[in-house]
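Only one protein chain is missing; all other protein chains are in place.
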Amino acid sequence: MRTKAHVPYLFLMPAIVLFSVFTVYPIVYSFLLSFQTGAGGNMKYAGLANYRRLLEDSIFWKSLSNTFIILAVQVPVMLFLALVLASMLHSLVRGRAFFRISFFMPAVTALVSYSIIFSLMLAGDGLVNQLLEAVGLKAVPWLSHPVWAKAAIILALTWRWTGYNMMIYLAGMQNIPDSLYEAASIDGAGKIRQFFTITIPQLRPIILLTAILSTIGTLQLFDEPYTLTRGGPSDATLTIWMYLYQTGFRYFDFGYASTLAYVIVVLIAVLSFVQFRITGGKD
Amino acid sequence: MSPKSAMYRLVSRLILVAGAFVSLFPFYWTAVAATNPSGKVFAKPPQLVPGSMFLENLFNLNASIGIFRVLFNSTFVTCVYTLFSLTVCTMAGYAFAKFRFPGRNALFSVFLVSLMVPYHATLIPLFKMMASWEWINTYLALIFPNVAYPFAIFLMRQNLLAMPDAVMEAARIDGVGEWRLFVSIVLPSMRPALAAAAIYLFVYQWNNFLWPLVATSTKEMYTLPVALSSLIGLSRIDYGQVMTGVTIATGPIVAFFLILQRQFISGILGGAIKE
Partner (left out) sequence: MSKSWKLFVWLLAAVLVLSACGGGGKSSSSGASGGSSSSSSSSSSSSGDAQDPVELTAWAWNVNVGALNEAIAMYQKDHPHVSLKVEDIGRLDVYDKLSTGLAAGGAGLPDIVLVEDDRIHGYLDAFPNGFANLSELGFDQYADLFPDFKKNLTSLDGVFYAMPFDSGPTGMFYRRDIFEQAGVNPDSIETWDDFFNAALEIKNKTGVYAFPADKFKDDANFRMMMNQLGVYYFDKDGNIDFKNPKVIQAMNNMKRFGDADLVKDVNGWDGTVSATVDGSVATIPFGAWYYGTIIDQAKETEGKWGVFLLPAFEKGGNRAANLGGSSWMIPASSKHKEEAYQFMAFFSTTPEVQIMAMEKYGLFPSLLTAYDSPLFTSEVSFFGGQKIWQLFSEEMPDIPTPYYTKDYAIAFDEAVKAQADVFNGKDPAQALAEAAERLASRTGRAVNEY
C-alpha cells in the first residue's frame, strides 16, 4: 500500500480527541466513583463493597428481570409487526410516501407529549378502555396492575418504534428480486407462504441489525417507565436504567449508581456479543 | 386478479390504514389541543374539533418561555451539531473502514462499548468538567458532548466498507492526495449514508433532554425539550401552551425527514447487507 502510515490517524484525530475528553474522561471518573460509598458530598473508597451490595440487592435483580421480560416480548413482536407492515407496504403501488411518513412520525415525537397522551389514553377511563368497552370487552387496568403495566410499556414502545424498523425493512425489500416471488406464485405458494419462505430469509442480515439495535435500546429503557408508570406498580416496571437514575438522583447514592451503570455495561456487551456469535455475524 | 389476492390487497390496505391512523392520531390530538384552552385536554370523549385559541396559546407560550428564542436555540445547536458530528464521524468511519493500522479493532471496540454506558452515570463528571471551563450555559456545552457519536461512526464505517476500493486505488496511482481523495471521490458516493447519519444525529440532538437541562441555567439558552418541561410545574399547568409547544417542536424534525427520507432508507440499508 502506498498510502503513508500516518494518514488514518489524521482522519481519526478529531474523533479521538473529542471522544477522549468528552466521553472517556467522564466514563473513567464515574467508573472510579463506583468504588466509593457515601452520599453526594462525601465519598470515600470502599473497595468492592458496592459490587457486593449489588449481588444482594433484590430491587436490582427485579429491575433486571423486568427489563428482560419487556425485552423478550417487545422486540420480537415489534420486529415481526414491522416486517408484516413493510411487506404490505411494499406491494402497495400508490400512496407509499404517505404511509412511510405516517409510520415514522412516532419515532420523532417529543417525550413530553408522548407521555401525556399515552397516560391519558391508558387511564382507567381513558380512550383505550372506552374503545374496549364499546366493543364489549372489559376495561383493562393498564397502569395499575403489575402485568398490564408491562403490557402498557410494551404497547407504547411498539407504537413508537415499529415504523422506524419498518422503514429499514422496506428498504431491504427493494433489493429482493421480483423474480423470486413470481417463481413462487407460479409454484402455487400463497402470499403468506412467500413471506415466510422468501422475504424473511432474504432479509436476514437486516433483521439481525434491527434485533441488535432494538435489544440495546430496550436494555437502556428509561423514558417510558419514567413518565408513564414511574417504575410501578410496586416496581413492576422498574428497569435497570430507571433504578440507576433513582439511586443517583433521588437517593443521592452516586457511588452505587455508578456501580449499577458498569454492571449494565458488562451485561449489554455480553448480550450483544452472544447475539452476534449466535447469528454468525462478523464485526 | 384472483379473489385470494384481491382479498389480500383489501386486508393489507385496511391494516395499513389502521396502522397509519394509530400512528398519526396522537399528533392530531396534540395539534387540536394546541388550539384549545387548557382544561379541554381532559375532555371525555376527547376533543377532536380544532378550536380557535392557537394564536393565543402561542402568544402565551412565548410569554412563558420565549418560544421563538428557544426554537432558535434548538435549531442552531442541532444543525451545528449535526454538521460537526457528521464531519468528525465520517472521517473516523473512513479511517476504520479503509485503512489498516495497529490498534484499529481495539479502538473501534472502545467506541462501541461506550455506547452502552448509561448517560446518567457520566452526567456529573461531564458537568463538573464543563463548569470548571465555564462552558455552562453556552452553546459550546450543548454542542460538544457526543460529537464523536459512536453509532454514527459505526454507521459510516459499515457503509464505507461497502464501497469498492478499486476506485480509490486508481486515484492514488494517479497521484491524488489523500484529503482530496476523501472529499472529491469518497464523499460524493456516500450521500445516502450521510443522509442517514444526518437524520439520526439530528433527531438525537433535537430531542436531547437531560444534558441540556443540566447544562443550561437561563431560559435564553434552553432548548425545546427543556423549555417544554419547564411548563410542567406542580400545579396550574396550561396544557394549551404545552401542546402548542409540542406541535412546534415536531415540525422541524418532520421537515428534515421529508427532505432526506429517500437517502435515509438506502443509507441504513447499505450498512446492513454487506456484512
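Labels A and B are assigned to the chains in the order they are written; within every chain, residues are numbered from 1.
Criterion: contacts are C-beta pairs under 8 Å (C-beta built on N, C-alpha and C of every residue); 3 or more make two chains touch, one makes a residue touch a chain.
Everything numeric in this text was worked out from a predicted model, so none of it was measured.
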**Fill in**
Here the chain that is not shown touches A, B
**Message:** Looking at the full complex, which residue from B:Phe25, B:Phe59 or B:Phe76 touches the chain that isn't shown here?
**Reply:** B:Phe76
**Prompt:** Thinking of the whole complex, not just what is shown, which of B:Met53, B:Ala95, B:Leu231 or B:Ile248 touches the missing chain?
**Reply:** B:Leu231
**Request:** Touching the hidden chain in the full complex, which residues of chain B are there? Just list them.
**Result:** 37-39, 42-44, 64-65, 76, 80, 83-84, 87, 123-124, 127-128, 131-132, 134-140, 143, 180, 183-184, 188, 210, 213-214, 216-221, 226, 229-238
**Request:** Kindly note down the residues of chain A that lie in touch with the hidden chain.
**Result:** 39-42, 116, 119-120, 122-125, 141, 143-145, 149, 229-230, 232-235, 246, 248-252, 254
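Heads up, the rule we're going with is that only the chains that are shown with their structure count from here on.
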**Complete:** Per the C-alpha means, the centres of chain A and chain B lie apart by a whole-Å value of 16
**Item:** For the chain A and chain B complex, residues of the former touching the latter
**Value:** 1-5, 7-12, 14-16, 18-19, 22-27, 29-30, 33, 84-85, 88-89, 91-92, 98-114, 116-118, 120-121, 125, 127, 130, 159, 163, 167-168, 170-172, 174-175, 190-191, 205-206, 208-209, 216, 220, 241, 244-245, 248-249, 254, 257-258, 261-262, 264-265, 268-269, 272, 281-283
**Prompt:** Taking the complex as given, what residues does chain B use to touch chain A?
**Reply:** 4-5, 8-9, 12-13, 15-16, 19-20, 22-24, 26-27, 29-30, 41-42, 44-46, 87-89, 91-92, 94-96, 98-101, 104-105, 107, 111, 113-118, 120-126, 129, 144-148, 153, 172, 178, 182, 203, 206-207, 209, 224-225, 228-229, 232, 239, 242-243, 246, 249-250, 253-254, 257-258, 261, 264-266, 268-269, 271-273, 275
